[in-house]
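A single protein chain has been omitted; all remaining protein chains appear in their positions.
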Amino acid sequence: MTEGQKMYELCREIFPLNRSITGNAVRETFRILQSKIPDIRFQMHEVESGTKVCDWTVPDEWNCDEAYLEGPDGERIVDMKDSNLHLLGYSLPTDITLPLEEMKEHIYYLKDQPDVFPYVTSYYSPRWGFSMTYRQFENLKPGDYHAVIRSTLEPGSLTYGEILIPGDTEDEIFFSSYTCHPSMADNECSGPSLIVALARYIADMPKRRYSYRLVLAPETIGALTYIDRNLPHMKEHVKAAFNLTCVGDDRTYSIVHSRYADTYADRVLTNVLSHHGKGFDEYPYIKRGSDERQYQAPGVDIPMVCFCRSKYHIYPEYHTSADDLDLISPEGLQGSFDVMVECINLMEYNNKYRTTTLGEPQLGKRGLVPTMSSKETYQQTLALKDLIAYADGTNDLIRISELIEQPVDILIPLVERLLECGLFEAVEE
Amino acid sequence: MTEGQKMYELCREIFPLNRSITGNAVRETFRILQSKIPDIRFQMHEVESGTKVCDWTVPDEWNCDEAYLEGPDGERIVDMKDSNLHLLGYSLPTDITLPLEEMKEHIYYLKDQPDVFPYVTSYYSPRWGFSMTYRQFENLKPGDYHAVIRSTLEPGSLTYGEILIPGDTEDEIFFSSYTCHPSMADNECSGPSLIVALARYIADMPKRRYSYRLVLAPETIGALTYIDRNLPHMKEHVKAAFNLTCVGDDRTYSIVHSRYADTYADRVLTNVLSHHGKGFDEYPYIKRGSDERQYQAPGVDIPMVCFCRSKYHIYPEYHTSADDLDLISPEGLQGSFDVMVECINLMEYNNKYRTTTLGEPQLGKRGLVPTMSSKETYQQTLALKDLIAYADGTNDLIRISELIEQPVDILIPLVERLLECGLFEAVEE
Partner (left out) sequence: MTEGQKMYELCREIFPLNRSITGNAVRETFRILQSKIPDIRFQMHEVESGTKVCDWTVPDEWNCDEAYLEGPDGERIVDMKDSNLHLLGYSLPTDITLPLEEMKEHIYYLKDQPDVFPYVTSYYSPRWGFSMTYRQFENLKPGDYHAVIRSTLEPGSLTYGEILIPGDTEDEIFFSSYTCHPSMADNECSGPSLIVALARYIADMPKRRYSYRLVLAPETIGALTYIDRNLPHMKEHVKAAFNLTCVGDDRTYSIVHSRYADTYADRVLTNVLSHHGKGFDEYPYIKRGSDERQYQAPGVDIPMVCFCRSKYHIYPEYHTSADDLDLISPEGLQGSFDVMVECINLMEYNNKYRTTTLGEPQLGKRGLVPTMSSKETYQQTLALKDLIAYADGTNDLIRISELIEQPVDILIPLVERLLECGLFEAVEE
């Protein structure tokens, strides 16, 4: 099974759970994720309702197992059994009968996309409601409607988990995604699945220069909680951070840049996507929308970019019932995995190097160039010579890759050979 | 009456005066301008002929009340009574009869624009002459022509005036225009009218962070005189300077940038024009032509840009009899006034700010975002969030405006609310 297929199966498994920013469905999700990587421990955290985190307060815990809306004839108009998205997230417990006109105030739909129904929530304002297609909404007949929501909203706790895989140094590469979205595939079964796949990949690396931290928490309030508890450590150790969301479809790749598009994470991901062979879309920070909003906020300043396939807010299925398991694919997930693995490898090998000879070295006598050249070897020889030409001790591999227009994964094996034969030395910083 | 209408009426009133770089028509112009703002004092200066100013010398004072050219039959070919532009500025006193061929050496016209006559002067080389349309010129019949110019060119003085409206600090915003052009509307009845309107506006501001200085002087020699007398004060206090000329038509807006397009004045005016809704034309300093030539000269280095509607040298009526009261309009003048007022407001409120929370603040609990959103509130909420996202203490409002693509006049009220509720603090510099 490819990594993409494993990820897809994991998405399928966690898709039905009614996740929110708190609640048992989150805990069940973590249980499933943990079962896929038994040798790597998710360190779990529970944060009590009422806890102050940054400018916010952890809300009461919400759980709901049953919710439906009955029509005048007692028929089920919508039922949470069919899709968790039919229920407005964090709906208050309700059992009420109202005439259609009054009930309409609790019904959400999308007039522009009449065949799908929207994902709606109200975490911090007490509300209840249902979501349905506009087709269904416009055909509601007059009469009394019965809303039943068997939810609880009570003091409890917010759940998040993190994995730390140590490396040779305490410098950290940070990945995050979130666990608060119910029953949408790209946003967000794909992110947690990629976190699990990366944890497996990183744990299997023969050596690690960096320590790797992978965090899954509810969006916004979870990120704020994490920042509230860990900011000094993060500021000291995190060298690059990647927020992963909507990484399961197979349309494009996207980067949402950091505040000034100038962090190490921007450089790494931009370089990898530039040489990945397919196009990619770049968005400035004013198009942000996920947890990079917190990690890149003034004063927090974690060097984070956001990585997506189709970007949230942009793709038409976003935050609707159409963001289902048909939208994502093993190939889409595999592509995201490959890009992140390339980022990891790039960071593991990225250094500044200096040539040890004055003028060009004689490559021929060291067997570094073929005596007879072919088209195939030509590209590698060109990359080798250009790599040496810019190895003046001031450029890291990313910069050299940009200058000589060669992907870093072509350069890494060349660097290794040049180090072996003494033509290169690493520059201590 | 709109400010634009008031300005237009003032242009109409000063249009007929035969202004030059010296003379009584300049003094009469100042008398009229002063009468519009009785509570704000023009401080007047007279600088004696022969005074050295920078590399130049104040010339003798020129006055002329009567000048005409008679044809062979005694008919008046041109008469200064019809337009001051018929007389070459600074013409020597003359009463002479010459055959047509010799008289032609004293006649100026525009072959390319045969229906208008040009504005010509000769301040520093002794000359006399008349200006007429090419149509008129080519129909002159042979015979003797009689030139009468009852001018005086004698030791006297150069006149200029300035207004200082003090603010909370001695830092100054500087505006200049000039009073040396006779009987052209855009260039230059519009500039002095705008100076008067701005003086009125500034004096009525409830509070002023900056002091405002508004200077009217003859072009070139007046600016050099002002610099000669005031440079140390200007260098210490002037934060931004705007030269105002050709600000009365309604075609476009123009900025002529400073020497390196990098002063505070460049940033302010560029930002305001970028968000003004209509396009605008940008010119580098090598297209300069008005008093920015002196104020931005090496060693003077006042942070000045030039602001125009249609730029001098560019519009076809420039320096011709077609630059009349039909070329300008209340709407054109109002537009210039509005742009300058926006510049003033921007500078009054421009600061660097820092958010006081870690991560995004919870806007909802402070009533800073609507619980139900509409298209109208969406734009403001977006601006609010982006404003906070870049309030890291390193960006002033102009820079934030550029980064988040929102006009400063949207940002100013948001900043005020954020300061009120303690989410923002100003950064002391």
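Observations
The first chain written gets the first letter, and so on, giving A and B; residue counts start at 1 in each chain.
The working rule: a contact is a pair of C-beta atoms (placed from the backbone, for glycine too) under 8 Å apart; a residue touches a chain by one contact, two chains touch by 3 or more.
Everything quoted here is computed from the prediction, not taken from an experiment.
Of the candidate positions A:104, A:135, A:278 or A:354, contact with the hidden chain is made by A:354. Only one of the listed residues, A:99, A:393 or A:413, touches the absent chain: A:393. Within the set B:7, B:107, B:184 or B:227, the residue that contacts the chain not displayed is B:227.
Residues of subunit A in contact with the chain left out of this view: 354-355, 357-362, 364-365, 371, 386, 388-393, 403-405. Where subunit B meets the missing chain, the touching residues are 54-56, 124-125, 220, 223-224, 227-228, 231, 259, 285-286, 288, 293-294, 296-301.
Quick note on the criterion: only the chains that are shown with their structure count from here on.
Seen as a C-alpha superposition, subunit A sits on subunit B after a turn of 120°, to the nearest 5.
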